[in-house]
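Read through the structure below, which is laid out as structure tokens, and then see the notes.
A protein chain is absent from this complex, but the other protein chains hold their places.
Going in written order, the chains are labelled A and B, and every chain counts its residues from 1.
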Amino acid sequence: MTATIEPGAHPAALTAQGSLLRTLPGRAYVDPAFFAAEQDGIFDQMWICAVRSDDLSGPGRFKTVQISRESILLTRNRKGEVRGYFNVCRHRGARLCLEESGEVKRAFQCPYHAWTYDLDGKLIAAPNLTSMPDIDRVEYGLHHVAVREWLGYVWVCLAPQPPSFEATVQQDVIDRLGDLASIDAYDIEHLQPGRRIHYDVQANWKLIIENFMECYHCATIHPELTEVLPEFANGYAAQYFVGHGAEFGEEIEGFTVDGSAGLGKIPGIQEEQDRRYYAMTVRPQVFINLVPDHVIFHRLFPMAEDRTIVECDWLYLPDVVASGKDVSSSVELFDRVNRQDFDACERCQPSMSSSQYAEGGVLVPTEHHIRIFHDWVLDRVGDLG
Amino acid sequence: MTATIEPGAHPAALTAQGSLLRTLPGRAYVDPAFFAAEQDGIFDQMWICAVRSDDLSGPGRFKTVQISRESILLTRNRKGEVRGYFNVCRHRGARLCLEESGEVKRAFQCPYHAWTYDLDGKLIAAPNLTSMPDIDRVEYGLHHVAVREWLGYVWVCLAPQPPSFEATVQQDVIDRLGDLASIDAYDIEHLQPGRRIHYDVQANWKLIIENFMECYHCATIHPELTEVLPEFANGYAAQYFVGHGAEFGEEIEGFTVDGSAGLGKIPGIQEEQDRRYYAMTVRPQVFINLVPDHVIFHRLFPMAEDRTIVECDWLYLPDVVASGKDVSSSVELFDRVNRQDFDACERCQPSMSSSQYAEGGVLVPTEHHIRIFHDWVLDRVGDLG
Partner (left out) sequence: MTATIEPGAHPAALTAQGSLLRTLPGRAYVDPAFFAAEQDGIFDQMWICAVRSDDLSGPGRFKTVQISRESILLTRNRKGEVRGYFNVCRHRGARLCLEESGEVKRAFQCPYHAWTYDLDGKLIAAPNLTSMPDIDRVEYGLHHVAVREWLGYVWVCLAPQPPSFEATVQQDVIDRLGDLASIDAYDIEHLQPGRRIHYDVQANWKLIIENFMECYHCATIHPELTEVLPEFANGYAAQYFVGHGAEFGEEIEGFTVDGSAGLGKIPGIQEEQDRRYYAMTVRPQVFINLVPDHVIFHRLFPMAEDRTIVECDWLYLPDVVASGKDVSSSVELFDRVNRQDFDACERCQPSMSSSQYAEGGVLVPTEHHIRIFHDWVLDRVGDLG
């Protein structure tokens, strides 16, 4: 998404108006109708990163998660394949699973009238079902959602005809890193969460994305991060050019809150990836941060026009997690960055409804690439917005 | 309402589509505009069972109750007749009575400007009233609502021209029991509340009605009830045929949580009413449950599209209440049933807004009579819905 912009090069298309480009209008951040249009045109249509694959450790293990306006039930079938369903009984609509996670033996039974579905979603039992031979057990099985595993996460798409995973999710990574090999090097699939933090942010999801896409704010609000990555102090985001990773400062030993040494380096990474931080946005709701010894993986779940839940995983090599090594100095660095960023977003949210922000604010040159994100949103929302 | 359907007989009109009929669409349970149309077309038009007559024990005793969108003030005049008023001062609109119940001596005085109304609603005093001779004291009396006492309850109708009480409320009882004599036998008017429980249910009122109308769920969620009434395990509701009452199990001595003996039999009931449970729905908001030694009487008060308050009375013979006999084993049976049912309704409510429930769910043959209720709702709501 940010591939073709170089710092200082001010592409003509973007800078015809000079140093400043317009942001989205204020209503894009506060109008429930605009948010509904985003749910329709973006979150109901695209691949959404839902849960960590390991959270579904075997057949019958399940997780429920809210995607857009829907409760989605994720599980594995007897073959160990991930399956996703709308968490709605086909009979009278009762929510099948209320728990956030759990395990069933071989089927989901609705606790209202005991309609029962196997792990592949097929209706296999119901009171008097044999006396209703015209009920097709597949047609009245659970409604499927498309699922896909990648990078150790389960991605879900609510649309009946999902877009190409390669042309959307993976292309966003390629646009940033230049190729998929660069991310494969971190073997994210086999890392394990050393820590997971849940943030409940009182701000529109796009404020969080925009914040992550630019580093013009880094010098002001991220003292620890700019200490570790000195080039961030000049305002250029790590996402600004293809393949670029921000280099650690000379005295810095690891990606930690105090610059002290990190943990074991991930074996597969290239020499040019060492001592560097790479960040990318995978639209519409994932941030991936790569450093030599761990990966920080954000999933955003927009709940309302002014509220977004963010789940952030710190992923380490399995032996780091197994040995119980202290990961707190690396966790603390990005936890602070997260809180600094989300505070800033929450500070913007109330102004989005001001008459003075009706036409939006402005983007300086180091933020101009955010305009590409804005245009993409407007395009997806269309006349619905 | 359920009179003409027999189990297994699948009336052609209902089953042309096979075993499954459609329910109402999801929006009927979640759209505030649909709920407002129900208030306009149903709750503002029909007789609503408001309070127990005994709660207004004499002249000047009052109760306030929310019916549809209105606060209604119920009292008795000096002759002991029930009177109902909109709880709105005719001067500047202050709520006359804030308390849920209380007693006035001979008049209601507005605490804002002291406009004063007698127990028949007439304006009898106000500061400077004598110097305003053009104010007609009846025209500027409280706005009346129609009232009627039956079965020991005060029924209220907000409409200026109430429908026939006989053709609506009483006809629903006749459709279920075959005649009024069958309910008169229980002498409900002279029973007394041994217990009253207030439930605040986070579900649309129609989910509660539909749940009460069918017994397809009984085997799954009502272990105690199916123990007492074994025929409920097969899924046919007590409301399914005219005049039918579900028979107690052979070992069952009373309608109690453990099947132990109940209290004294109500003297007037017929022999064929003994050891049987009768249930009926009186549209739009009353359930009546008859057993030999007590009556369980539910009043539903829809507060919002997703919230309904249910008041449930357990009524016993006066000497049972006066003697302080332990009624807990009979109360506990239906209190458990209520909680099991309301939990199920609350489990359905969030799915009503799912895209997968936009066209509703399905009714199996033992639920087909619910379609008659649905058609009635749609008819009352009309184009407003």
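The rule is simple: a residue touches a chain if its C-beta (ideal position, glycine included) is under 8 Å from a C-beta of that chain, and two chains touch if they have at least 3 such contacts.
Owing to the predicted nature of the structure, the values given are computational and were not obtained by experimental measurement.
Taking the complete complex into account, A:M352 is the one of A:L123, A:M352 or A:V377 that touches the chain left out.
The chain not shown here is touched by just one of B:R95, B:R148 or B:K265, and that residue is B:R95.
Although one chain is not displayed, chain B still touches it through residues 44, 69-71, 86-95, 98, 111-114, 126-128, 132, 134-135, 140, 143, 158.
Those residues of chain A that touch the chain absent from the view are 18-20, 23, 26, 210, 216-217, 219-221, 235, 344, 347-348, 350-357, 360-366.
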